[in-house]
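This report refers to the structure that appears directly beneath it.
Complex shown without one protein chain; remaining protein chains in place.
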Amino acid sequence: MPAYTDHRDEHLRRLRRIEGQVRGLQRMVDEDVYCIDVLTQVSAATRALQSFALELLSEHMSGCVADAARAGTAEGEAKVQEATDAIARLVRS
Amino acid sequence: MPAYTDHRDEHLRRLRRIEGQVRGLQRMVDEDVYCIDVLTQVSAATRALQSFALELLSEHMSGCVADAARAGTAEGEAKVQEATDAIARLVRS
Amino acid sequence: MPAYTDHRDEHLRRLRRIEGQVRGLQRMVDEDVYCIDVLTQVSAATRALQSFALELLSEHMSGCVADAARAGTAEGEAKVQEATDAIARLVRS
Partner (left out) sequence: MPAYTDHRDEHLRRLRRIEGQVRGLQRMVDEDVYCIDVLTQVSAATRALQSFALELLSEHMSGCVADAARAGTAEGEAKVQEATDAIARLVRS
């Protein structure tokens, strides 16, 4: 079971809030709200998604480190590499 | 009327797709999908939001430059400053 | 002459400070400073580069808007497209 399962309700609440932000953006575009104000909302939604990702990553790394402690080195290395790749995608997105 | 009104349908389609990605994230969390796969989807949604922002900004700048050409310098300067501030928020988000 | 020429000395001062930060990073690596502290300095240097880019872009857009006002629409459009492409590279870097 993924490490984030304990926090599932909190994650779902966060994601529903982000979904609400994206629906808000649709309303803004539909009502011809001034472009710069739409962009401000896009930045807010982007930051919310990144915070969610960092939260998830933090939990994954706690779990990952714990698992790697119990498992052998090879599996631990593979998990670290996988996490590092995910971080690179976040940093570059 | 904002410069982006011409492309409103296209913008709304994009935003609905992003809303779908965020709902997909909820489903993934709900079904205990592996954390790294969730993170990959978060990166995809973040990039989609940024592409939308860049598209909007591009249209705004085309309109902004055109308006500044017709209006006087002071208004033009104010619009450039406003756009630059929005860009700074995007770069830092 | 580029729009940023007026601020050349200020830009050079900023860039020399960033060069100093990068040399500081070499010293840290050379002296086996703790990895997390090195990363904190990398983040500081990255932010300094982005601030420089945003400053340069802001000046370019002021000049760009002014030029586009004097020139015809086609040249103005090309300049806006060019600036937007540069912004996209910044947002994604």
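Residue numbering begins at 1 within each chain, and the chains themselves are lettered A, B and C in the order written.
The definition used in the following text is that contacts are C-beta pairs under 8 Å (C-beta built on N, C-alpha and C of every residue); 3 or more make two chains touch, one makes a residue touch a chain.
Because the structure is a prediction, the values reported are computed rather than measured.
Undergrad: Pick from A:22, A:38 or A:57: which residue touches the chain that isn't shown?
TA: A:57
Undergrad: Touching the absent chain: which residues on chain C qualify?
TA: Contact residues on chain C toward the absent chain are 1-5, 8, 11-12, 15-16, 18-19, 22-23, 25-26, 29-30, 32-36, 38-40, 42-47, 49-50, 52-53, 56-57, 59-60, 63, 82-83, 86, 89-90, 93.
Undergrad: Please identify, in ascending order, the residues of chain A that touch the omitted chain?
TA: Against the missing chain, chain A presents residues 50, 53-54, 57-58, 61-62, 64-66, 68-69, 73, 76-77, 79-81, 83-84, 87-88, 90-92.
Here, only the chains that are shown with their structure count from here on.
Undergrad: When the C-alpha atoms of chain B and chain C are each averaged to a single point, how far apart are the two points in Å?
TA: Computed from C-alpha means, the inter-chain centre distance equals 22 Å.
Undergrad: Using mean CA coordinates as chain centres, what's the gap between chain A and chain C in Å?
TA: Centre-to-centre distance between chain A and chain C: 28 Å.
Undergrad: Scan chain B for residues touching two or more other chains and write them down.
TA: Residues 50, 53, 57, 83, 90 of chain B touch two or more partner chains.
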